[in-house]
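Moving on to chain A:
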Amino acid sequence: MTRTLFALIKRDLNLAWRQGGGALLGTVFFAVAVVLFPLGVGPEPNTLARIAAGVLWVAALLAAVVSLDRLFEADHDDGSLDGLALLPLPFSLVVAAKCLAHWLASLLPVVIISPFLGLMMRLEGDALGALVLALLLGTPGLSFIGAIGAALAVGLRRAGALLSLLVLPLYIPALIFGVAAVEAARMGLDPAPHLMLLFGATLFAVVIGTAAATAALKFDLE
Partner candidate 1 sequence: MSSFFAMGGYAFYVWSSYGAALLILGGIAIFSMARARQASRRLEELKRAAPHRRRREEAADGA
Partner candidate 2 sequence: MHRFANPARFQRLASIILPWSDVLTAGLLVSGLYFALFASPADYQQGETVRIMYIHVPAAWMAMFTYSVMAAASAASLIWKHPLADVAARAAAPIGAGFTAIALITGMLWGEPMWGTWWVWDARLTSVLILFFLYLGYMALVNAIENPAAAARAGAILALVGFVNIPIIKFSVDWWNTLHQPASVIKMGGPSIAPSMLLPLVLMALGFHFYFVSVLLRRMRSELDLARVRALEDAIALNSEEAAA
């Protein structure tokens, strides 16, 4: 069973990489969105450091949303979702594996480049470490919550705008706890309580996201 799941994740990663670097598009989007802010608000270091956590987190949420439409769409269009449903393992595990692959392909690169953008936004020391840790703990939840929207909107024309309306309100807890962790570190306080809440929200997202996305896709397959 584990081998099938690994094979499934590998397949999704391969697909994500092969589609003309489609997976990295969200990451590039993240970088460009962040870079727009110094150009918009001015390069004053204190201002940048003050808004850095919020800007990076909001950009990460948007990067997650723009990459979501690929989560189930391709498999739905070419009918391979039916094949996946016939695998000898619970369909919810298939969905969870796809969410994990989405995180690995689309959001882990965001986490990896975040320290560079954090430095450009004048975050330093502990705050920078807290930012990377918060994104690492929080972004998996974005894939799983996002899967709900992606599963509900699968097969719809112009799903993109609808997806953002469905998913972004549900991302608010991750945004709040994630930014609070960075801000705490920036003030010299302990970010751990915020990080724990953030991770709690992620675990909740894994459960609820898998269950709801599975239910939504199952109907689509019937």
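Basis for inclusion: all candidates are chains of the complex that A comes from, given by their letters.
Everything below uses one rule, namely that a residue touches a chain if its C-beta (ideal position, glycine included) is under 8 Å from a C-beta of that chain, and two chains touch if they have at least 3 such contacts; residues count from 1.
Remember, it's a predicted structure, so these values are computed and weren't measured experimentally.
J.: Pick the candidate touching chain A in this complex: 1 or 2?
T.: Candidate touching the shown chain: 2.
J.: Name, in rising order, each residue of chain A that touches candidate 2 in their complex.
T.: Going through chain A, the ones touching candidate 2 are 148, 152-153, 156, 162, 165-166, 168-170, 172-173, 176-177, 180, 183, 197, 201, 204, 208, 212, 215-216, 219-220.
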